[in-house]
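Below is one structure; the comments refer to it alone.
The other protein chains are all here in position, but one chain of the complex has been omitted.
Right, chain A next:
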Amino acid sequence: MSAFNAIGEEREIDRDEFTPGVEPQPTWCPGCGDFGVLKSLKQALPEVGKTPEEVLTVTGIGCSGKLNSYLDTYGFHTIHGRSLPVARAAKLANPELEVIAAGGDGDGYGIGGNHWIHTARENHDITYIVFNNEIFGLTKGQTSPTSPKGHKSKTQPSGSAKTPLRPLSMSLNAGASYIARTAAVNPNQAKEIIAEAIEHDGFAHVDFLTQCPTWNKDARQYVPYIDVQESDDYDFDVTDRREAAEMMYETEDVLNEGTVLTGRYYVDEDRPSYQEEKRAVGELPDQPVAERYFDDDAEWERSYDLLDRHT
């Protein structure tokens, strides 16, 4: 039987296919940036030619984690911070799946930080969208790893003493081969970037700025968002590591001050994905491992064949 591989079917894919026909309605607050991510994903997926069945979205916990509840693909809503290891393995098990992981800044940069660094280092061929609202949303507004220094919350009542994390630079240093930042308030750019990230072979990290009007009143949803690629003032080569690093550094400094730059920061098309590297050293079979279970002709080696060295 052909259990896998819905791929290859020639037809127009409508974005409505990614919208569940019945419940649930999103439980996000009015004005939440998360709606923007959902929308751009729904627009991007048909554009890259994926049917809902070929896509597996894996999310963590938080308001962001609800993403795949409102998206009609295969989905796995995992546990806090663990979307990446689940997503990585699904891709290794069946490389034909389009695997998209998503989560919040607390989820991905905080509790799941270790997984993020290592997924980037290994350059797994998955897309990772982080809903960066600089706050813990679902647990009611505590300070997150990207909250600005001095940010006051119930758990940092005197203002946070912590310097915020620099997600783009972190990802670059860790080894991600596609790094971009976009924002819910830039819908056209967001759609484009998400589509590009999905098509990229390797770890594509999109830091998606999502305002949280409920808990992060200081959210800069009204400040100007400048697309770095469109602006002559910010001319740099996105394939050059050093230039990208410098741009990220500057941007991440001013992020909390007013102007917000979005766009692609780093694109390395040459670096092979982890899946390719693993296949090259003989650690990943050519045929998706998951398919073998449905292949009537597959040969299943027995432990009996392995006993020679023990006799």
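Heads up, the rule we're going with is that a contact is a pair of C-beta atoms (placed from the backbone, for glycine too) under 8 Å apart; a residue touches a chain by one contact, two chains touch by 3 or more; residues count from 1.
The definition used in the following text is that contacts and distances are computed from a predicted model.
For the omitted chain of this complex, the UniProt record lists the protein as "2-oxoglutarate synthase subunit KorA", which is one of "2-oxoglutarate synthase subunit KorA", "Ketoisovalerate oxidoreductase subunit vorA (VorA)", "Na(+)/H(+) antiporter subunit D" or "Extracellular solute-binding protein family 5".
Of the options A:47, A:72 or A:243, the residue whose C-beta touches the omitted chain is A:72. The chain omitted from view is touched by exactly one of A:34, A:54 or A:107, namely A:54.
For chain A, the residues in touch with the chain missing from this view are 1-6, 20-24, 52-54, 56, 58, 66, 68-69, 72-79, 82, 85-94, 96-97, 114-115, 117-118, 278, 282-285, 287, 289-290, 292-294, 298, 300-304, 306-307, 310-311.
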